[in-house]
Every structure is written in C-alpha cells, then in structure tokens.
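In this view, the complex is presented without one of its protein chains, the others remaining in place.
Going by the order they are written in, the chains are A, B and C; count residues from 1 in each one.
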Amino acid sequence: MANKIRVTVWNEYRHELNEEAIRNIYPEGIHGAVKAILEETGEFEVRTATLDMPEHGLSDEVLENTDVLVWWGHLAHKAVDDKIVSKIRERVYRYGMGFVPLHSAHHSKPFTSIIGCTGDLSWGADQKEIVWNVAPYHPITDGIPDCFELFEEMYGEPFYIPQPDQLLFSSWFEQGNVFRSGCCYYRGLGKIFYFQPGHEACRSFYNPYVRRIIQNGVRWAAPTVFSGTYPQTGCIHQKTPIVEELKNK
Amino acid sequence: MANKIRVTVWNEYRHELNEEAIRNIYPEGIHGAVKAILEETGEFEVRTATLDMPEHGLSDEVLENTDVLVWWGHLAHKAVDDKIVSKIRERVYRYGMGFVPLHSAHHSKPFTSIIGCTGDLSWGADQKEIVWNVAPYHPITDGIPDCFELFEEMYGEPFYIPQPDQLLFSSWFEQGNVFRSGCCYYRGLGKIFYFQPGHEACRSFYNPYVRRIIQNGVRWAAPTVFSGTYPQTGCIHQKTPIVEELKNK
Amino acid sequence: MANKIRVTVWNEYRHELNEEAIRNIYPEGIHGAVKAILEETGEFEVRTATLDMPEHGLSDEVLENTDVLVWWGHLAHKAVDDKIVSKIRERVYRYGMGFVPLHSAHHSKPFTSIIGCTGDLSWGADQKEIVWNVAPYHPITDGIPDCFELFEEMYGEPFYIPQPDQLLFSSWFEQGNVFRSGCCYYRGLGKIFYFQPGHEACRSFYNPYVRRIIQNGVRWAAPTVFSGTYPQTGCIHQKTPIVEELKNK
Partner (left out) sequence: MANKIRVTVWNEYRHELNEEAIRNIYPEGIHGAVKAILEETGEFEVRTATLDMPEHGLSDEVLENTDVLVWWGHLAHKAVDDKIVSKIRERVYRYGMGFVPLHSAHHSKPFTSIIGCTGDLSWGADQKEIVWNVAPYHPITDGIPDCFELFEEMYGEPFYIPQPDQLLFSSWFEQGNVFRSGCCYYRGLGKIFYFQPGHEACRSFYNPYVRRIIQNGVRWAAPTVFSGTYPQTGCIHQKTPIVEELKNK
C-alpha cells in the first residue's frame, strides 16, 4: 500500500470530560491516546471524532475517506444515531471499511449489528488479567509473546458473539474468569477486529503490547483492493449467462 | 428430546395467491408444502403463519412456543414489521430458537439482521443445478449422496454472507455460476441453517433430497438444553468472584 | 439411529497397574471408568482395549465394528504401533469412525496425525480448574451450566492445535493459565472431540458434568449415514461428465 491507511478514531468522550480521575489517565481523551498509538508507526493518517460532534463527527465525507474506523463507547451506546450506525454498516459491508471496536464497544450498536450478536458478557471488578496469544501465526499477533499481564476490568464468558473467524487472544482473570479477548471477523467486504483491553479507569493503552496489537489490528483491517463489482444497491441480475459474458473479456 | 420439536413455518404467501401458475405448483401454499415435508417424519409438531395474518402470525405466544422457525419470503421483505423482526432475533439469540431461512429469504430482514450481512448475491434464469455435498459427516447431510440435480433459479457468488460455521452444500449452475447453497451458523443460543433451493416457480419442495435436507435441518436447528443463565436483559454483573461463588455450589 | 452406538474405549493402562495411588482412584482402570460412564445412559454398546493386548486390542474386526473410539494414553505414546495408528486414521477418514481423545491423548499418535498438529502445550501442577462453556448451543454442551469446577493437572496455552471447527470449552487454571479444553474437528468422514479433563491422579471421571460431556461427545461423534461413494482407494475418476451421468439416475 503506497499511501497511508486513513484511520478515524471514534470516542464517546464522556468519562474524560466528567471524571477527573479518567481525565488524568487520558488527558487528550481515549481518542487522543489511540491516535498517538497509531501515529507512532508513521503508517497511518489519523483523525478523531466524538459523540457530541455534529453527526457524531462521522459525516458522509469522513466515512468515505476512512479506511479503518476504531470505536470506543460505553455509557452512551443508545445515544448513537441509528442512521449513522446504518451508514457505518454499509461502509463495512459494501466498501470494505475496517472496524476495530475496543473494550466496551462489545455492546455498541455498530459492533452488534455488523457482526450479528447481542455482545452480552459477564463483567466484574478491575483485577489482574493475563492475555494469552492463541494464534502466534497471525499478523495481528506479530511481535507478541506467549502472554502478557494487564490490570483490567473483568470481562468474562459466556461472551455472546459468533464464533470468531479467527480467535487470537484468550484471557485469564484473577477471580476465576476467562474471555475471548481478541477476535477477527469478516463481514461483507470488511474486516473487524474486536480487542477487549481498554477500560477507562485502567492504563492499558500505555502498555506496549496493547499498543502493538492495536497497530497490527488496524493494519490488518485495512481494505483489500477488490476488482469485482460489489452490488451497491442489492443483488446483481446476471442477464447473459456468465459463460457467454466471459468470452467477451 | 422426548417431545416433538415445535415448528412454525412462515410464508409471505403472495405468489400463490396472485399467480395461478404458482398456485398450481403449491396449492396449499409454500408453507403448506413445507409443513407436509415436516409432518412426513412424525417428529415435528407444525403450525404455519403468513405475512397478512395479524402480527404476521407471530404473536408472542406463537414465538414462545416455537422451537424452530422456517422462513420463506421474496417480494415483500420490506413489509415485515421491524418489531416482529426484533422479537425473532431475540428468540434466536437469547432463547435458542432455531431459524431455517429458505431460498429468497437470503434477503429477508430476519436472516440479514440475525447473521450480520447484506445477503446480496447474483441471480439469473431458471436452469439446471447440481447440488454437491461438501460435508458428508454432518447430521444435515445424513442420507444425502455426493450430488443431486434440480431445476432452479440461478443464485450465484459472490454471495455476501459471513463465512459459514459449517458449509454443507456447494451448487453448480448450468450457465457458469457456483453458490454456497447450504450454510450453518451459530448466533447467541440459536442455530441457523440457510438452504438455497425453493424458488416458487420450480418444484424443488417435491424433490426427495430437498425434503430430507429440510427435515434434517430443522432437527439440527432445534434448541439445546442450556443449564446456564442467559443474561436476558444484558450483561451479568459478577459481584462475588466466581471462584468464591463456586465454593458454595 | 435405531441400534446402539458401538464404542471402543482404549486405554494405555500402565499407571493403574504400576501405581497404587492411581489404582485406588480407578480400580477398573481408566477404561473401566469411562466404560461405566457410557453404560450409564443405555445408548452405547461398550468394549475396552488396552496397549498390551495383541494389536493393542484393535484388530481389524474390532475397528470395523467400532462407531466411536475413545482414547486415553500418556506415558507410552511411542509404544503404539504405527500400523495400528494408520488403520485408525483410515477408519476415521474413510469410514467416519468417531474419535474422542481424552486429556494426555493430545500428544498421542492418532490425535496428532488425524488432526494435523504437534499437540504441544504447557503443563504444570495439579490445581483448581474452572471449565467455561463457550458454546451453549452445541449438542455436546447440552445440560452443562455456564461453568463448573475441577481439580486437574494444568494444561495451558499456547496449545498447538488447528483452530477448532467448534470451540466448546475454555478453561481457567488457578496459577494463571487458560486452555481450549473442548474442541470439535471434522476430518474426512469422521468427527473428533478432544476433551482435556482426565488426569490419572485426579478424579474428574467421577464429576457429573465431565460424565455428561463424555456421553454427549461420544453421541455427537457417531457416524452420519453417508449415501455417497467415498473413494476408498484414492481419487474418483469421473469418466462420463457428471451432467450426463445424473440423467440416467
């Protein structure tokens, strides 16, 4: 890919404004922290968008110029406009925009409607987590060891998601839970990577492995060059038999 | 399972009422034809429901007493009430209701929203189809040979569906197309089986292999007995560490 | 299936003969314990076979009359004759014999060669394990709750297996490890279910959930009735175009 991957980092941006403790952890907002993670490598052209901007910062112009959309939301999932959600879904399905939901985005409208799930799970106190790499062959785990430790909000099974097309990480939590913490999906022309770390009150976005995984994940989710004809307005009517059509190509 | 599997066969029921040619093929409606297929084995307790019934024939009482919902729709996908679609999705995800969309239901609201896809595909003239069995180990292909022939509407790739959890059938069409014609998915607590044959103007529901596949598919999609606690209203808050909780069990 | 599923439970049967502590836990041998688990339901016709029997108790006659082969081995994987392994693999691939490797069978010749893997993993001290049900829709988890507790030898990630066709259980171990503890695979005409509990020095085969999972797993692995023509001696040469051949059927 000659040009930079164009990323939009979307954040609900409520915790940071309303809670001093969170603001102290992420003074530029979670979107600012994730932006900095991506800019570190020089491969990405990053902009940010937040809930309270007009159209949540996701105008048609922005979406049409986004290769990968990163999403962080928590308190205000319901406040996200269904029309915007519908546009995001179309960009993923029909244009191959990558989608990288982080942490509590498991319950966000874009994630659950793109993937087809409730996203329900168990959750509990912040505690020690060990993230295990169960797919050491995958580009998203490039440079990641067998396991690494975090201090995170507990997210546990049963996690009501479709079986991932590729399960990358499986996490251990000190109080007895496990969680499928890194999951890849393909939907339409798009790629989706869900990654569990990133609770607002923890500091995971400063962890070097988390940073690398997010960089790898966004690179992986960037769209493939498709030379076919995606049926933007529905099904394709094959009027001439395809065997005949191919003769003239 | 001691008791019979309770099946509701849903049909749009428009072609049969408006077109004599179709009515001649399926005088009891497509729902009647599918009902007969299922009743043949004695394992199923079958009722039918159609678009123009109040609540499309899918009241809460009906849905709560349905183990597997079979769906045939084509012309009137948009006429299906979003509220009913939402209820169907909840029954599949949270209660394990099986869902068996047939033929043109690839574009129906319940299928696309439960699975997470557009369901777009290519289509063309009615022609010879050969259905190949690519999963001879699976309970849905029990009793099915390597391949069998139909005369069907052409449905072709690219078919915009998530990669199936299990691909069962792959079809050849005379004019040059192929199609993933039998696909299994798991979503929430539910099982979904999409099967492509069943165009209103063809006679596939009289084919013995198609009949057997539908019987096998509905049996496969029946819910499993889950002894866990599905979080009906969202996530479960694990207040006591699970290691402590298990000590008291 | 009108008749009983015919199961052969194979055990290395060395620990029980050489170590009194193990013999006290499983006085009839691990094969005897697993046999009792299966006989409990009345659905299975069970025989046992052990390493030191002629042909390891797996003559052609036995294999040809086995629907599902359960396997427990540990110390003596290398002592298993490659010719017998090759026959087992053929029965699975070409005749659909089910295969249920338990615990340390992750490193057995039949498992690694049928599946295509090394089966390498991490292991450690016996400790508390919590088995989480991540596929509550699957017939093997029928009747199993969200989670249950065992005291087991630690088996941990990275576990070098192909991504399961269906991941059913994911386990937590007290000292910081996680493990994909229940995995389904399809190979050739056969079904394979690997299940991790069953260390000789622990008592998991008396746990009611472990027992139910083994019963469910053996039932699931039983062969499907295939009406096709498996190419027993290699590829099928399609001399007449299949479109022509189907005309005469």
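By our rule, a residue touches a chain if its C-beta (ideal position, glycine included) is under 8 Å from a C-beta of that chain, and two chains touch if they have at least 3 such contacts.
Since the model is a prediction, treat every value here as computed from it, not as a measurement.
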item: Partners of the unshown chain among those that are drawn; value: A, B, C
item: Contact residue for the chain not shown (choose from A:3, A:24 or A:229); value: A:229
item: Identified contact with the non-displayed chain, of B:10, B:44 or B:132; value: B:132
item: Residue numbers in subunit C that touch the chain omitted from display; value: 93-94, 107, 113-118, 120-125, 154, 156, 158, 160, 162-163, 165, 175-177, 185-188, 228, 230-231, 234-239, 241-244, 246
item: Footprint left on subunit A by the chain that the document does not show; value: 96, 128, 130, 133, 135-139, 141-149, 165-166, 186, 188-191, 223-230, 242-243, 246, 249
item: On subunit B, residues whose C-beta touches the chain left out of the figure; value: 130, 132-136, 146-147, 156-159, 163, 166-167, 170-173, 176-178, 180
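As a convention for this text, only the chains that are shown with their structure count from here on.
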item: Whole-Å gap separating subunit A and subunit B, where each centre is the average of the chain's CA atoms; value: 30
item: Between subunit C and subunit B, distance of the C-alpha-averaged centres to the nearest whole Å; value: 31
item: Set of subunit A residues in contact with two or more other chains; value: 156, 158, 163, 176-177
